[in-house]
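Taking it in order: structure first as structure tokens, then the write-up.
With one protein chain held back, the other chains of the complex are shown just where they sit.
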Amino acid sequence: MIRVLYFARLRDRLGVAEEQLETFPPTLGALREQLAARGGDWGEAFSDRVLMAVNQEMAGPETPLADGDEVGFFPPVTGG
Amino acid sequence: MIRVLYFARLRDRLGVAEEQLETFPPTLGALREQLAARGGDWGEAFSDRVLMAVNQEMAGPETPLADGDEVGFFPPVTGG
Amino acid sequence: MKTRIAVQTEPFDLAEETARLSAGDVTIGAVASFLGLVRGHNRVGEDDADIATLTLEHYPGMTEKALHRIVDAAAERWPLQAVTVIHRVGELRLGEPIVLVLTASAHRQAAFDACQFIMDILKTEAPFWKKERLPDGGERWVDARESDSEAAARWLRD
Partner (left out) sequence: MKTRIAVQTEPFDLAEETARLSAGDVTIGAVASFLGLVRGHNRVGEDDADIATLTLEHYPGMTEKALHRIVDAAAERWPLQAVTVIHRVGELRLGEPIVLVLTASAHRQAAFDACQFIMDILKTEAPFWKKERLPDGGERWVDARESDSEAAARWLRD
């Protein structure tokens, strides 16, 4: 099982802040594709630039996923 | 008449903080040469790098001198 | 290196933070700082628009990790005695402080460079997001700036 978190504009568009996935693909990139394929707002939301983190570290599409991981998806950051 | 001021290390070496000159040459560079020619510590003190100001603005050797001017001689600055 | 990193809703005390940074360390000759404040208007496409308040959301846990990593990267590049980074979250009013970065070093160039580096990388890597509330009650998320990506990229080129 993995935890998936959505933040800021992305969360608002999806209407989901957090979900738990019992089954998940082997990489972060594959997870992103799977979410984008859900249809509705999901495809459009993931067609924008979306940053990804695994266990609270920025991560790329090749990053492997393992049971217990925390995955974050979010728009480009605007702090400071 | 002009007022001539000396600061910091230069003043300490010359033992003079301020003097008034009744007669003075036409330019700042000529004044500097005249002071360096006084002999004793003066020649050595003016052989180091010395900055010059006329009426409290940094000035070069070509700067003309006029009655009532305030001239400053000092070593490279070390504030901040 | 003395490091202080905080993500908080409360304001911070600039004088107290500066004193804490340099207290007791007479090898520090230079403290550079950056203070980011909520501005009263922002550029939206071609238009300037007034804003009423600014709300900062973040990714709890990841923000602190990201800030620690940025500060550690700065300490690898420059000789620093102390660094403080405080970033506020929640709803902020016009003119209120958002972020404070303090860097202390023996000499000023290291302090200046490290302070700019931390701000530039923070702007593109620390997971904070700004939402503006307009005087008419409308809200909108702030868009990331291309100029911020360029500012961060210059440190990778060096």
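Labels for the chains are A, B and C, by order of writing; each one numbers its residues from 1.
By our rule, a contact is a pair of C-beta atoms (placed from the backbone, for glycine too) under 8 Å apart; a residue touches a chain by one contact, two chains touch by 3 or more.
Values in this document were obtained by computation on a predicted structure and should not be read as measured data.
Visitor: For the chain omitted from this view, which of the shown chains does it touch?
Guide: Answer for the hidden chain's contacts among shown chains: B, C.
Visitor: Residue-wise, where is subunit B in contact with the chain that is not depicted?
Guide: Residues of subunit B in contact with the hidden chain: 5, 7-9, 12, 51, 53, 56-58, 72, 74-80.
Visitor: Could I get the residues of subunit C that touch the absent chain, sorted low to high?
Guide: 13-15, 18, 22, 24-41, 94-95, 106, 108-109, 111-112, 115-116, 119, 151
Throughout what follows, only the chains that are shown with their structure count from here on.
Visitor: When the C-alpha atoms of subunit A and subunit B are each averaged to a single point, how far apart are the two points in Å?
Guide: Taking the mean C-alpha position of each chain, the two centres sit 71 Å apart.
Visitor: Just how far, in Å, is the C-alpha centre of subunit C from the one of subunit B?
Guide: Centre separation, subunit B to subunit C: 48 Å.
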